[in-house]
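Up next is chain A:
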Amino acid sequence: MNAVIEVKHLTKDFKDVKAVNDLSFSVESGQVYGFLGQNGAGKSTTIRMLLTLIKPSSGDIEIFGMNLLKHRNEILRQVGAIIERPDLYKYLTALENLRIFAAMSGVKVSEKALMDQLAMVGLAERAHSKVKTYSQGMKQRLGIATALVHDPKLIILDEPTNGLDPQGIADIRNLILHLSKEMNKTLLISSHLLSEMELIADSMIIIDKGKKVVEGKVNELFDPAETVVELKTTDDAATYEKLQQSALKNMVQGKRNDCILLKLHRDEIPAVMKELVQMDIEVLSFYSKHSLEDYFLSLTAHPHVETLKN
Partner candidate 1 sequence: MMKKTLLLFFVFVNVLMVNAQTTEEIIQKVKIKLEKVNDYEARGKMKTNVVFIKAPIANVKVFYKKPNKLRINNESGISFIPKGSVNINLNNIFINTSGFDMIDMGKESKTNFRIIKLLPKDENAEVVLSTLYIDETLSLIRKAKTTTKENGTYELEMSYGKYADYGLADKVIFTFNTKDYKLPKGITFDYDDGSKKEQTPDKLKDKKGKVEISYSGYIINKGVPDSVFK
Partner candidate 2 sequence: MWKLLKIELFKIFKRPRTYIAFGAVAAIVFLFQIGLKFDGKSYLDLILNNVSDSFEVSDDFKSRLLNGYFICFAILNILLIQMPLLVALIAGDSIAGEANMGTLRLSLTKPISRTDYMLVKFAASVIYTLILLLWLAVLALFGSMLIFGTNTLVVFRSEGIEMMNSFDVLWRYVAAFGYAAVALTTVSALAFLLSVFAENSIGPIIATMSIVIVLTILSEFNIPIYDKTVKPYLFTTHMVAWKGFFYVQADADNKTIDGTIQNLPAILRSMGILIAYIIGFVGTAIWIFKRKDILT
């Protein structure tokens, strides 16, 4: 496997705050790589270092097998990116914006190709409208078009679904899958929503306080044997007692004040349901999720130092 991004011992100090702390990871060609962390975990700082906006305090970044700082322009010619909000020139039209960023990427793009690009993100009809008249979702899509206009091999999207409505989020998700599966691009996508990443990423990393927490392939990280169920019944205390006596007792993880937690293999869910009915337990809700999600949420429990404003 050849790594498109290879990050080794990356560290960034801002005065007295370590925003990124000895971070290493690699992104393989053709992958959708999820870059997860809560706000202030160091995602944006890392992405900005990948794009040479911020200079690392120490550590190495290689992209396409080349040292980033030594081969900056050569590398960036093959990279498309959105960093946080996709801010563009509001007083220019979508087409003008696209033309400018295509030219700045050092490639010659025909007017037809520009229009095709706008059509791909569904903005062909508004190509000649000034960007200041655009909605947030339209701006996001135009931002993606500018990131893709020079046909880069590597696409870096920082929180691409931020501020979008559910339809917008779904559109972006489909676009990402299209780029990955049909156009064979490598994508690095940062997010603070694990569920979102689970749907699109092949691999992911979770960072906290600038440090790696877990990294791996999604299908391995979301091992079905690690499924967690939150069970609510009419009488949780009685149910808990009953479950302790039943065949399900090995699954019971504990009791929270509002629900009972079960840990099981995802395939066991139908059998568990049946069992609950037979035990005459009145179920109010049965919510299954992956244990990673619980873990991820627990990271928010401690206060983070905001090193970058969003």
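Some observations on this one:
We take it that contacts are C-beta pairs under 8 Å (C-beta built on N, C-alpha and C of every residue); 3 or more make two chains touch, one makes a residue touch a chain; residues count from 1.
Selection rule, in plain terms: all candidates are chains of the complex that A comes from, given by their letters.
Being a predicted model, the structure only gives us computed values, none of them experimental.
Only one entry among 1 or 2 touches chain A in this complex, and that entry is 2.
Listing the residues of chain A that touch candidate 2 in their complex gives 48, 51-55, 72-77, 79, 81-92, 96, 100-101, 103-106, 146, 308-309.
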